[in-house]
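One protein chain omitted, others in place.
Moving on, here comes chain A:
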Amino acid sequence: MARSVTTQRKLTFTILGWAIGLLIFFPILWTFLTSFKTEGTAVATPPQFLFFDWTLENYHEVQSRSDYMKHVTNSVVISVGSTLIGLALAIPAAWAMAFSPTKRTKDVLMWMLSTKMMPPVGVLVPLYLIFRDWGLLDTRLGLVAVLTLINLPIIVWMLYTYFKEIPGEILEAARMDGASLMKEIVYVLTPMAVPGIASTMLLNIILAWNEAFWTLNLTAANAAPLTAFIASYSSPEGLFWAKLSAASTMAIAPILVMGWFSQKQLVRGLTFGAVK
């Protein structure tokens, strides 16, 4: 009896899980399908799900109109660059706060987070002026700097919570055995914190990849990443939904593939601490 209840519960949860998963995934699936439709079929009512004349016309058009590779390169440089610099700054900071907290550590953390509470448009003009004077407008360097600073609080917070989960006693034991600070970090802390660091890194690459305020407002022709590539296919006068879908599919494809391959790492990192 007990066994059948378990199976039934399992079945319910599986179906529920799949249903929620599909619901969340549906917009992406719909974008993907629309990218293979003609503009006419894309707005047809009732919507056509699978049985339409599939066409690659939109991808062809998007390829011929925009320099996709330039945008991808910019996206990769900006998201990976800002994440790596962010990590280099955040690891020592999080380390210090996790293992040698002071009276004000919590306040410092809260202050860092508070910088995320202001709407970015509030500092657009001052930042734009600084960028103009320093010659950073429409450069990858400028965007890497801005995105590093914007994501830094999140990186510090995530790493801080991961590091907190590592028992201080282990580090103490290493010290007792005569490990230097460097050895302690490299051989003891790092291996234990790898899942946390990896998931922080992945999440930040995704955040930086999708960032669409600064990347649109501080770039023009040279440093524009994939967000600008998508924005160039949206139009208030004229139906370009199929082309917009093709551009969106191309823009999310690299990050989707990366997420797919690293999902094990990501899930492990995100549940780190919960399964202790």
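Worth a mention:
Here is the rule we use: a residue touches a chain if its C-beta (ideal position, glycine included) is under 8 Å from a C-beta of that chain, and two chains touch if they have at least 3 such contacts; residues count from 1.
Criterion: contacts and distances are computed from a predicted model.
One chain of this complex is left out of the view, and of "ATP synthase subunit a", "Sulfate transport system permease protein", "Sorbitol-binding protein /mannitol-binding protein" or "Tetratricopeptide repeat protein", the protein name its UniProt record gives is "Sorbitol-binding protein /mannitol-binding protein". Screening A:G122, A:G178, A:P191 or A:P236 for touch with the missing chain picks out A:P236.
Residues of chain A that touch the chain left out of view are 38-40, 43-45, 65-66, 124-125, 128-129, 131-132, 137-138, 216-217, 220-221, 224, 228, 231-240.
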